[in-house]
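Removed from the display is one protein chain of the complex; every other protein chain stays in position.
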Amino acid sequence: MTTTPELQDWESQSYKYGFVSEVESDTIPPGLNEDVVRTISAKKGEPEWLTEWRLKAYRNWLTMREPEWQNVHYPKIDFQAISYYSAPKNTPKYESIDEVDPELLRTYERLGIPLEEQKRLAGVAVDAVFDSVSVATTFKKELAAAGVIFCSISEAAREHPELLKKYLGTVVPYNDNYYAALNSAVFTDGSFVFVPKGVACPMELSTYFRINAQATGQFERTLIIAEEKASVSYLEGCTAPMRDENQLHAAVVELVALDDAKIKYSTIQNWYPGDREGKGGIFNFVTKRGLCKGKRSHISWTQVETGSAITWKYPSCVLQGDDSVGEFYSVALSKGRQQIDSGTKMVHIGKNTRSNVVSKGISAQEGNNTYRGLVKIMRGAENARNYTQCDSMLMGNRCGAHTFPYIENANPTANVEHEATTSKVGEDQLFYLQQRGLNEEQAVSMIVNGFCREVFRELPMEFAVEATKLLEISLEGSVG
Amino acid sequence: MKGATETPQHTASTLVELVERGGAAIEGDAPSWLRDARAMAIERAAAIGLPAKTDEEWRYTDPKPLLEGQFSLPRPGAHEGDDPCEHMEIESAARIVFIDGRLAPEHCRLSGLPSGVEVSLVGTGEEADVEERLAPIVAQGIGGARDGLEALGAGLITGGVFVRVDAGVTLEKPIVVVFRAEDGSPVLSAPHITLIVGEGARASVIEDHQGSAGATGLTLGRSEVRVAKGAHAEHAMLQRESPGRHHVSTLRLIQDAESHFHSDRVLLGGAVTRNNIHATLQGESCEAVFNGLYTPEERQHHDSHIRVEHMAPGCNSRQYYRGILADRSRAVFTGRIYVKDVAQQTDAIQSNSNLLLSDAAHAVAKPQLEIYADDVRCTHGATSGQLDADAAFYLRARGVPERVAKLLLLQAFAGENIDRIENEALRTTVHALADDRLGAALERNT
Partner (left out) sequence: MSDGFVRALSVDEVAPGEARVVTVDGVEIAVVNIDGEFHALENRCPHADGPLGEGFVQGDAIVCPLHYWEFDIRTGEYLDDPEVCVRRYETRVEGSDVLVRVR
């Protein structure tokens, strides 16, 4: 364990030379205690109130119990065996692209990823010619002109502490759940977006354009604020299969929309699902929540999940402002040994609120897909409207699809409708399409795309195209 | 186990205490197989534990009033005296009456049954011939119980009826069993009904749970239904207990191939009501319909918990439950459809609709699907809302006064499920009861 005096020396040095960006040379050995939390905070150069907030979360986490979920099974995580801070991987793994697994490259090809991008993703040293930093700088200028702040959460702690302090933890409190508490204590990366009054963010924001972004953040914390009449669309993830030595990913995303504001958050995730035995896959435990704080505010979550060994996430909306709207569109594919326990929570508090949920689950091979949703209408939620459509598609009889929604209604003027259906990829449907010249793979993907159409329609265009391709590739070999 | 000279059985105690004390707590003139069953039930309850609000299955219904209420067991012997029951106008094949958990032989009618139909009484000490067939079913019920309360309900048996219909026999009219709680002091009764319908046979049972306005205590009931190949069975339960009495009942159904089953459950009374249905469709191509209506008011709590297991291919199941909630009442609906991997060609539909009349009422719906087969059609739907404003306007625009319009719509809403009730006389009775209730509820809730 690094001793405190040494740290202090080091800290004072870096203050002397100005802020060192996240490219540090130190890695903290595995283990978690208050010192580790303080170290992380110090390395980030965070203000005292944030260090205290982290400590409060950590102390609370110690008193919490890891949740036991009936429908998801995984080996126990040893929290003391994880290193909670390590230098970002900007050092390339390979000298040339010839060293990369050809199977991986073939996937990138099929997903239409350009060669230079393939190199970056695979960890190959990038030519000086292709400078992602300069691309990002151009975008930053445009954003700055519009008054939009888009930076890493660590930078926000240093450059915009008042904004961060005002909103951090107001949507997902530090003791909301086990993983959120852990994240609050040890988060090291993530995005901060602030869109001021009346501004429509001029472009779709994506994690790709953050300078010094780590390829994968283990404990990411994202906070997006849209002030009155502001709007923004944020994209997270990418279709390329992502590997990471860090098995556990516990992210927290908070969205705040004030009066007449709109936030659209889209995710495509294709985490490494593990080998054939399901070993080594990513555990993706995410708490995502949007607060429709203002009147007529609007938050929509769209996600396409095809990876991870285990996915546990419930993007949610709290509809506090009158006339606010929450939406959730999801396609989740669970294959092989993957297990997904996902869904959404829509909590209606204000008057005339509306929520729309469309969840499409696809299970193949031995995959297990569970939808767990909550629609809660509080007593003051006059005229609340919810429509939920929850559909499952099964391929074969070794997989499982389960729906466990909870509908709690305490207001007589509310209208809640929930529908769920289960279906399979029909042999006769396949036969029909094959008769018309499609091979089995194309036929399956056509049927699946039809099944997912309502969700794909909500994705920003580039994502929609990628998502379709991704699903095709993921379903290869699943039929029969 | 404590000695046989324990406190007399009609002294009040709680279910928690009963389980702690052990099997000897219920003595009296029960035949030995029944004493064994009771001991087994209590032992199993102790082993698996009584339910608590922290259990997922009891998350919205706190079992404390059921477990910690002071109840006394029915006094031994038969009931004598006048008949206080409200009897439906119904033609029945047989009628059995229990008052405060005790058989009222003077008001029963058991003669004139066609051959091939057996109706035997349980818990009266005279069922030596039934024992052999009933004991294994009771043991199965206790062994398969998912919590201690269900175990107790499966085996305590304060009195009951055993019905068996031979293969090929059709029993046209229903067997009606009336359970009335009359006593002002809190009595625990554990009624047990068994219905075994042989291959290709046909029979129906109607349970009528009722009570005087001031009755308290707890009904902990169990109905075991076995439907053999190609047979047709109907089971209806009308719960119109007093608002001060709790009611927990479990219907355990096992169906063989090509059989048909229809359940009607109407919940009107009770303080805390827990209505459990556990159905296993173990043979191919059988059909099961579960129809239910609940209309809680004041501070009543109606919780319906259904689990339908499709264990074989080609079966159809339907769950149609709807509720109208008034005042500060609560309703919970949990409906699980479980489809085993071999149960291809399953066709399962579930629908739950709730109508709230006041903003202090609270409805929870948990429609659940657990599917392991892929060639299936499973849909569930749950809606919660208020009276259709457009329909109300339509009626009022045609000169129908607002109050009447609303009542008509309420009746139509409830009527969809009342009209599904198989037995005509029961349907008429429920229509009349519902109309009165809904009219009064509207008065209070506008």
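Note that the chains take the letters A and B in the order they are written out, and that residue 1 is the start of every chain.
Basically, a residue touches a chain if its C-beta (ideal position, glycine included) is under 8 Å from a C-beta of that chain, and two chains touch if they have at least 3 such contacts.
Keep in mind it's a predicted model, so treat the numbers as computed, not measured.
Within the full complex, the chain left out of the display is in contact with A. Of A:Q320, A:S355 or A:T388, it is A:Q320 that touches the chain left out of the display. Screening B:H362, B:K406 or B:R437 against the full complex identifies B:H362 as the residue touching the chain left out.
Touching the missing chain, out of A:K376, A:H402 or A:H418, is residue A:K376.
In the complete assembly, the contact with the undisplayed chain comes from A:V347, out of A:V36, A:V148, A:I263 or A:V347. Although one chain is not displayed, subunit A still touches it through residues 169-171, 173-176, 318, 320, 347, 349-350, 376, 378-380.
Convention: only the chains that are shown with their structure count from here on.
For subunit A in complex with subunit B, the residues that touch the partner chain are 377, 379, 392, 394-424.
The touching residues of subunit B, counted against subunit A in their complex, run 341-342, 344, 354, 356-386.
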